[in-house]
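Omission of a single protein chain aside, the complex is shown with its protein chains in their original locations.
After this line comes subunit A, so read on.
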């Protein structure tokens, strides 16, 4: 396939000289109604079209078919020639439609029979046609820009269809010579220009048309190469419907079209609504839709070759659609169609049926008598396509079922949840360009990928691998935490979810913990909650970098999920259980520190953290959404800070100042246990688990950790506070 073949650019040059005003001498009866119904009234005399009218309507029909089948990348430039050339449109895509051309033709009007024939010539139009072929189209421009140093690969070819009334064969030769010469000249001009292109190949199609009943003064001549750049052919055609037929044949040749006749279309009769008759409708489309017939030679053409080889049509039988079920057919090609007789009743019945959203399967009658569904007609957004369905044997016969392969034995996939996930990650077109913060163009598809990345940061595939996604209570949090940014309402909902879970834990509600892989009854209730909290933390942590509000959700979670007193007991029982920890626990570890640190390590960590925080002058943020602390007393930690600093030697003015600010600010709130104990802003979880006999060091703040939990579980009242950058909190 080549986009810049001869059919990329078509120039119509239509003669507008006085002679074209002559009648084609083919009469049209237009006063039909009277004839049939009203006796005694003499119908009006039939009228006849001029050569001009015949030429224009035939060329419009050529364009109609072309635009229907190739709405893009196949362009027409329409030129009318009399005492000068009138170029009616440009190569731009906006100019490429019938309405534009019709409006432009109306402004030209029919030729003036009284104009001086000496002043008028088709030559003006032919010269303008060559000129216009040198002009670059937006597609050529785009391709050249894209190919950069390979820009020369973009071809410039075209076709000139000239409809005129020539005087003789030598007149025709004169026209050809003129085109030849003009191309030569314009190619020289184009060679020195950036916005013009040299013509590599030009096909000149000269159509001599004359009134019916006259003898042609010009003889037909098949395509002949006049020079390496120019080929020319001459068609001598009577006006009227003969001319229209010729252009119909040409449009099929020029754009590699083929014809399919849909047969046996049942249609209700206008008069007798209960009866239906069968009709045939002929459609044109790219010939590749017949590729299987052409190759296998199994053409079942209607074969009525009254108009030469191009009148061949392949007959396909209509199969009345039984169901409206939506199926994904294996389709090897889809080609736009254009009805040959667009306004006839059968044609418009068929196209309206399709435009209303129904699809029709088409059956190919085979020589052997067997029947095969080979095509489908279907409309997509007001355009009708002929789909080619694969009817030959598949090479993927009898493949192993997916249930027999990897992961096929697993039975508890979260199919429904992933279905929900897919629906949330459906695509939609964004036609207007959007811009990112840095003013660069935002590509919607990249946004879609980003969203998938976010939504899958923590996504257990099977039911027995997750607790939180089996809990209705977690849904409000899980559904919003994956978002790029949260609203205040989202944060509030997340917090409510967390409080709700705390409440559940207090009431000792059962959890949907999987017992797969564990012996006996599975973990105890407190262990279940520990697993659940761990998993929830993994989920929230995976999104903590999205925004400050995500951070707040994590803070709330960390404050609320602190260990209940029973945990101390459990710890005493030793570490046996840890060997059988749930997989979600392992996942959680990916986000947290790898190994438990000994106490001395932890102390060092705290000191380091203090140093870093001070150096960055990063003020400890409040946890405005966590439940109100039991009392507003300044924290123990505050008294320790100076002590920590003493060990660090000389201090900079900045550290002194930040320290002061920090101290002042931190009096206003209670710091998180998690943050206080964090190393590089990472808090180690379940430190006590690893400790022998739950021996708590004062520094880890044993009393602080449990209090918020107890407090909030009894009074889940939420105080919403806004944090400002310097850590000041204001209550709303």
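Methods note: a residue touches a chain if its C-beta (ideal position, glycine included) is under 8 Å from a C-beta of that chain, and two chains touch if they have at least 3 such contacts; residues count from 1.
The rule is short, and it goes like this: contacts and distances are computed from a predicted model.
Q: Per UniProt, what's the omitted chain called: "Golgin subfamily A member 7/ERF4 domain-containing protein", "Integrator complex subunit 14 isoform X2", "Cytochrome c oxidase subunit 2" or "Vacuolar protein sorting-associated protein 26B-like"?
A: "Integrator complex subunit 14 isoform X2"
Q: Among A:159, A:235 or A:387, which one is in touch with the chain left out?
A: Within the whole complex, the residue contacting the unshown chain is A:387.
Q: Which residue among A:105, A:183, A:471 or A:560 touches the omitted chain?
A: A:105
Q: May I ask which residue of A:332, A:500, A:551 or A:655 touches the chain that does not appear here?
A: Residue touching the chain left out of view: A:332.
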